[in-house]
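Pasting a structure here, questions to come.
A single protein chain has been removed from this complex, and every other one stays in its place.
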Amino acid sequence: MVRVGVVGATGVTGQEFIAALSDHPRLQVTHLAASARSAGKRYRDALRQPSGAIAWYGDRPLDPRVGELEVEEADAFDASQVDLVFSCVDAAPARELEPAYAEHAPVISTASAYRMESDVPLLIPGVNMDHVALLRRQQERGWKGFIAPNPNCTTVGLAITLAPLYRAFGIRHVHMVSMQAISGAGRSPGVIGLDILDNIVPFIPKEEDKVAVETQKVLGTLEGDTVRPASFPVSSTCTRVPVIEGHTEAVHVQLERPADEDAIRAAWRELGASFCAAGYPSAPPALIHVHDDPFRPQVRMDRELGGGMTTAVGRLRRDPTVDNGWKYVLVSHNTKMGAAKGCILLAEHLLAEGIIAA
Amino acid sequence: MVRVGVVGATGVTGQEFIAALSDHPRLQVTHLAASARSAGKRYRDALRQPSGAIAWYGDRPLDPRVGELEVEEADAFDASQVDLVFSCVDAAPARELEPAYAEHAPVISTASAYRMESDVPLLIPGVNMDHVALLRRQQERGWKGFIAPNPNCTTVGLAITLAPLYRAFGIRHVHMVSMQAISGAGRSPGVIGLDILDNIVPFIPKEEDKVAVETQKVLGTLEGDTVRPASFPVSSTCTRVPVIEGHTEAVHVQLERPADEDAIRAAWRELGASFCAAGYPSAPPALIHVHDDPFRPQVRMDRELGGGMTTAVGRLRRDPTVDNGWKYVLVSHNTKMGAAKGCILLAEHLLAEGIIAA
Amino acid sequence: MVRVGVVGATGVTGQEFIAALSDHPRLQVTHLAASARSAGKRYRDALRQPSGAIAWYGDRPLDPRVGELEVEEADAFDASQVDLVFSCVDAAPARELEPAYAEHAPVISTASAYRMESDVPLLIPGVNMDHVALLRRQQERGWKGFIAPNPNCTTVGLAITLAPLYRAFGIRHVHMVSMQAISGAGRSPGVIGLDILDNIVPFIPKEEDKVAVETQKVLGTLEGDTVRPASFPVSSTCTRVPVIEGHTEAVHVQLERPADEDAIRAAWRELGASFCAAGYPSAPPALIHVHDDPFRPQVRMDRELGGGMTTAVGRLRRDPTVDNGWKYVLVSHNTKMGAAKGCILLAEHLLAEGIIAA
Partner (left out) sequence: MVRVGVVGATGVTGQEFIAALSDHPRLQVTHLAASARSAGKRYRDALRQPSGAIAWYGDRPLDPRVGELEVEEADAFDASQVDLVFSCVDAAPARELEPAYAEHAPVISTASAYRMESDVPLLIPGVNMDHVALLRRQQERGWKGFIAPNPNCTTVGLAITLAPLYRAFGIRHVHMVSMQAISGAGRSPGVIGLDILDNIVPFIPKEEDKVAVETQKVLGTLEGDTVRPASFPVSSTCTRVPVIEGHTEAVHVQLERPADEDAIRAAWRELGASFCAAGYPSAPPALIHVHDDPFRPQVRMDRELGGGMTTAVGRLRRDPTVDNGWKYVLVSHNTKMGAAKGCILLAEHLLAEGIIAA
């Protein structure tokens, strides 16, 4: 078994990692770390709130074995004890902590701190696996491991659906409006109920900038030891809606070259087919599912497709107001493919490639 | 007092008319009409469901006087008994009924049946009041009255916010994604709870087409006895979200000519200033309210601005990916300014102009 | 394989049956029936709404094989073609249809039509399996099969949690307030969004009466070929809340004899232990799960416990205002244990007992 440490273990994303790994055939959570407030406690107790409630948000019960693990302090966590670190702390602490861990072990991270560094790839499993090569360049930093962040959860669904279009037809411009679930904001305090019931919040700080630059990097071209970003601009408005899990995105895309509906659907269906066929435990049957029903995708019905790892698209139609314009709607599970389970699937691939080892 | 008949009185929009008119200084509901199923009953009883519940959705209690009125059958309703008809039946019956009423009396309608006819203006109070002149052309149909429909509720907020931009800077292209409240779908059955709790429905039949052509007509130019539609295209994706009242729209607009933020804000603030100053009972202090706080507009907090008659905008920012590109978010009350109260405000204006009379 | 017909197949409960049976090891859906409106169509097409949407609410995708089955008219359905009928039509049609089916085949039903007949047991799997003996009496009606209804979904969770208390300590009186999910109301139109978002509906017609008499019958004593109902009264208020799935019930119970917390917890934990150990495909690990955390059970977190077949209880505490008074809160999945999957588990038991046969 691969020994796994989860840093940021008490947050919502940390819990998603722990839930998703509770019966994993290769990856075993052996170490947990979090802030000083939780350090020294059993994990189960660290989740206990002043009121006595256990703040567990995983979609399956907490693995009792993990519940008994002692939480270490993230600042003092010795990554040489594990074969792999999943890091899901905030960007500011990640800036300090992740390099210290990467000296000793591979770090797969949901934090944004290192996403835009030139020797750091921004990996979406099955989409841009050639960028994995970039990880080697990090050895120049003197590290035994590396830092491999996943993109922002809103970027994940967008980049997955744009990748086949970009490769087949080129992309000139993207407009996107997101309707994002509250789970992405975590729980300290995350989105308070008073702000989201019967309401929409039209702003998520920094999100629109991240979506623009991260999408370009994910779809960029590996040239030597550098990724040249895709050059098409992504203009977005990101909003928060009263939905628990799953991001919905309305995409208006202008392609470089003419396409037709069948060709677009075929390109979507073929994305990552061989990757999905490789038998990774967390891989879905397909990266993209295309709906014909114009009332789909619907986030509550579609977010769990492929175990939360398949992006659902629908409402594909021409945008006659723009040359080679197309519109569609996607639903992507923000805490599964868009965060914890996406990182786990990446780890499974890196294991198979020998880039991570037990 | 102006004698008012409400046709389609038992629906959600009919109820909004009745609620909004319950203490109106000039307009008095004297006649109600609905389908054969309700005809012959007291209004109060017509609202009673098989379960015994009174299906009243107005935002103030049902006026007891109106509750006692007998509901007439819409097919047989004699419009010569009233000075003004508010019609809020579906498009198909409106096609038949509204001309029959217009022979005898002015008809202000929320139905889409006649919106695109060449002698029918599409009026938003304070926005395109010069189009009122078109009503005269309907006398050629041999009518004593006329049909004056309001635009679709999603068009209303969009056209209000685009109008000042179009006049000041020209518009080349509009992308819009709407997040629409469930009240717009009515109650028979409207949106069922199972379809909208913790969910988003990405399709509203016909809505995107309506928004495109209606926006162009509202912002069109009166030339002789015709409205020449504005020529810029409007590409949209319209969705339904778990919000009770109020539509949110994320707008990406490309202007013809350079603008700056102050000029845009000024144009918005000045829209309809003299109209609002005219003292109409249902007019808000301003047609548009501009928020500086990037987290606004929020639909639950902003939909009742100006008694539901003010459109709230915010998040104004350049879209650097497009020449003269700008982005903003708006909130508009779909059943107040976007439907019943918007029609009432129009009636108040037409009364003042002598086009409707007691 | 046991050939199964689902009558009422297009409704929400019918869909739950079909979803739950999609990979069942013994029960195979071979026939579907519904009202005349759907008859003659492929099932998939019968679910298509005028808008083009497929109204499928199952929690897993529709089995393509079942999607291709032709829907028969319920009135004309020949039950001799199947080994078992699951009926989930409304009470009025059930009154006519179920006896016609029972002439030829066993009928397990979610309808209330026959629940209170003296030769009809009201069965909750693992709770009152001795009442199965009553089914034999129905042969006096000249039937080859029988009618076995499950109780109302609100009764199911209540009776499961009261059963061990009743047997161990006796019960003098029950007060219960339910907070019921909208899924129980189905989709034609069910609960409309406008009536339930940010709202509570304090009345569900007939529900409180059903809960009282059905709970007494489930917990009644089999005496010869009759069930003598339990004699304690159940007073309830049943409400509808903005929750998708899962009923929450706040129970105040007065026991006959003194109990203590440990004894109550033990009684709950032991309920149905041997039944659950029998290896039925749809049986949960335990019928009742007891929470220590005072903030549980929470419906969204607990409704899927044991595949939706385990009732979660918590907040057990004395009610010092009443002799032998106790209070607790329960969560029960209304469309799984409380409806379709509960009926399927019953079928699995009756198969094992030889009362149903392929």
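As written, the chains take the letters A, B and C, and residue 1 is the first residue of each chain.
One rule holds for everything that comes next: a residue touches a chain if its C-beta (ideal position, glycine included) is under 8 Å from a C-beta of that chain, and two chains touch if they have at least 3 such contacts.
Not measured: the values here are computed from a predicted model.
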Checklist line | Identified contact with the non-displayed chain, of C:Gly67, C:Gly170, C:Pro281 or C:Gly325 | finding: C:Gly325
Next item on the list: Check each of A:Glu16, A:Glu72 or A:Asp198 against the chain that is not shown and name the one that touches it.
Entry: A:Asp198
Margin query: Just to verify: which one of A:Gly67, A:Gly170, A:Gly190 or A:Pro281 makes contact with the chain not shown?
Written below: A:Gly190
Notebook entry, point to check: If you put the missing chain back, which residues of chain A would it touch?
Noted result: 12, 51, 57, 182-183, 187-198, 205, 242-244
Item checked: Touching residues on chain C - with respect to the absent chain -> 173, 175, 177, 179, 195, 197-203, 233-235, 237, 239, 241-244, 248, 250, 252, 294-301, 314-315, 319-322, 325, 327, 329
Checklist line | Contact set of chain B toward the excluded chain (per top definition) | finding: 51-54, 197-198, 244, 293-296, 300
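Note that in this section only the chains that are shown with their structure count from here on.
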Check: Taking all residue numbers at the chain A to chain C contact, is the shared part over half or under half, that is, same or different?
Finding: same
Notebook entry, point to check: Taking each chain's centre as the mean position of its Cα atoms, how many Å separate chain A from chain C?
Noted result: 39
Notebook entry, point to check: Just how far, in Å, is the C-alpha centre of chain C from the one of chain B?
Noted result: 46
Next item on the list: Would you give the residues of chain B that are in contact with at least 2 other chains, written as numbers and ranges?
Entry: 195, 197-198, 242-244
